[in-house]
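Here the complex is missing a single protein chain, while all its other protein chains stay put.
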Amino acid sequence: MFSLAIMNGLAIGVIYALAALGVSLVVGIMNVINFAHGEFYVLAGYFSFLFADALGWNPYLSMLVAVGLVFLFGIFIEYIFIRPTYGNDMYSLILTFILVIVLQNAYLLIFGPYPHKPPNWVTGATSIFNLFYYGNQRLAAAVAGAMVITAVFALIKKTWFGRIIRAASQDREMAELNGVNTAQLNMLSFGLGCALAGTAGVILTPVFPVTPSAGVPVALTAFVVVVLGGMGSMWGCVVGGLLLGLVENLGAAFISTGYKHIFGFIILILVLLVRPAGLFGRKEI
Amino acid sequence: MAFLEGVGITKRFGGIVALNSVNFRIERGQIVGLIGPNGAGKTTLFNAVAGAYKPTSGQVLFDGQDMTGLASYEMCRHGIARTFQVARPFPDMTCRENVLVAIINRRQSNSPAEQNRLAEETLEFVGLGDQRRTQAKNLNLIEKKKLEMARALATDPKLVLLDEVLGGLNTQEIGQAIELVRRLRDERGQTVFWIEHVMGAVMNAAEKVIVLNEGTKLMEGTPSEVVTDERVIQAYLGHA
Partner (left out) sequence: MIIDSGLRVSLRHRNFFIVLILVGATFCLLPYWLDDYRLHVVIVSLFYVMMASSWNLLAGYTGQVSFAHAAFAGIGAYTSGILAVKAGMNPWLGVMMGTILAGFLGVCLGFLCIKMGGIYLSLTTLAFSEILHIIIINEYEVTRGTMGLQVPALMVEYSKAAYLYIMLAATVLTLIIIYTVIHSNLGLNFRAVQNDESAAASLGVHVVQIRVLAFTVSCALAGFAGGLYGHYLLLITPEIPSLDQQFLVLAMAVIGGMGSFLGPIIGSFVLEILSEYIRAYGEYHVLVFGLVALAMARFSPNGLTGLMDRLGSRRSSI
């Protein structure tokens, strides 16, 4: 019971971390709060279902194309809607809040209210330390999530692109003065943030099918993780995500399943009250 | 007993010591200048006196009372008013409304008619009478500074802290501003503590000048004493 909860917690925690990374990136560079973050998760899930299930493509190809499309859609949204909200985090929160409703209802109209999921990549279950059997798809999801997170870390810490991102998030003006095209950078970063949400989406949808309203809980969870781990901190997202996953699942196992999601929100309020910078965060956003 | 007295005021921000055991005295009815190179801690001292910061240690005594660590709004209610280095009137409110905010929060409440009259009068005093309906964000620089001063005055203070009012003004405007400060003391009975970089103005109007450098008080004296003091000259040249 206990060990299963831990396993679930860690597995979902990885995905939480992945989703949170996308939010953190966008907040750090553009000072924009994307409430619609979860909608990109859902969209990618729908796309991967569309390609793999309805059109019968190779599941891995479907995932790639889905994430790619979401990336492009993210850039489009950034150009039209997010650009005027730069630096004004309240404006972006309100605008993206409205965007959520629009997208949710669009999904409802296009895909209908019933859950959809692409086919599993792997089947069966594996024995974990001889304690219990765990679904292989879930294991695969956790592993895939961890791989993507590692890739993102490598991108940010090791490449020139990552260097630009880090510079811009620390001091936008200086970056501009040093020749960084911040408008383009913003577009790419936002697209990347959405792509990360989309990646979380395609990884997790085989386990948890998507519905039109599945986006908001994802976005809220990502926000909780980012606040918990500290805005602008990548390790914060990882640790925060894993912690949240553990707390939720342990809480669900031992206290109550219905109240599973309450822990995240309570944690959010407590963190903001006691240590607004989060576990790893910088003082400013 | 001094009107305003700072005793060993120290302020630390993490590892940085912004103010190091600063002592000073100001008598009622004086215009006292506060000068020093950039980063000396002048605005920090104001913030400590006006309640924006709580001193790490030391005391602020005002008119005999210990006011150390009181909140901004409490300091204001006790009679300490301040302006900000960058004039920040309420942008989306009219001049009249800006001044009214100060008036309605006074310790003694007045009737609406009286409040309106006071608002009119204060705006007239600084020369913004015909701008009463203008939104503060549409004012030019000198007008914003005048409004800033009007607001401070409207709190019915006993002591006014002016933070670099002359920055960015041309010669003629500087003359206007200095005249206004003098009138604060002469016509309104205010005591003025004044941070300023425009040396000529301070030397002209102040009776006493306090010099800060890197968080410590270097010296204090009459304007002519300060201007000729070796240490002061070094402090400014050293930061050139």
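Letters A and B name the chains as they come in the text, with residue numbers starting at 1 for each one.
In the analysis below, contacts are C-beta pairs under 8 Å (C-beta built on N, C-alpha and C of every residue); 3 or more make two chains touch, one makes a residue touch a chain.
The structure presented is a predicted model; accordingly, all values stated were derived computationally and were not measured.
Trainee: Hey, which of A:A54, A:L72, A:L109 or A:M147 is the one touching the hidden chain?
Mentor: From the options A:A54, A:L72, A:L109 or A:M147, the contact with the absent chain belongs to A:L109.
Trainee: Out of A:W57, A:F81 or A:F208, point to the residue that touches the absent chain in the complete complex.
Mentor: Final answer for the missing-chain contact: A:F81.
Trainee: In the complete assembly, which of A:M30, A:A44 or A:L95 touches the absent chain?
Mentor: Of the candidates A:M30, A:A44 or A:L95, A:L95 is in touch with the missing chain.
Trainee: Write down which of B:L61, B:V101 or B:M203 is the residue touching the left-out chain.
Mentor: With B:L61, B:V101 or B:M203 as choices, the missing chain is touched by B:V101.
Trainee: Taking the full complex into account, what residues of chain B touch the chain not shown?
Mentor: So the residues of chain B touching the unseen chain are 50-52, 71-73, 75-77, 81-82, 84, 88-93, 97, 100-102, 104-106, 109, 112, 115, 151-152, 154-155.
Trainee: To test your reading of the contact rule: which positions on chain A touch the chain that is missing from view?
Mentor: Residues of chain A in touch with the missing chain: 33, 80-81, 84, 87-95, 97-102, 105-106, 108-109, 216, 220, 223-224, 227, 256, 258-259, 261-262, 265-266, 268-269, 272-273, 276, 285.
Heads up, the rule we're going with is that only the chains that are shown with their structure count from here on.
Trainee: Would you mind pulling out the distance in Å between where the CA atoms of chain A average out and where those of chain B do?
Mentor: The mean C-alpha positions of chain A and chain B differ by 49 Å.
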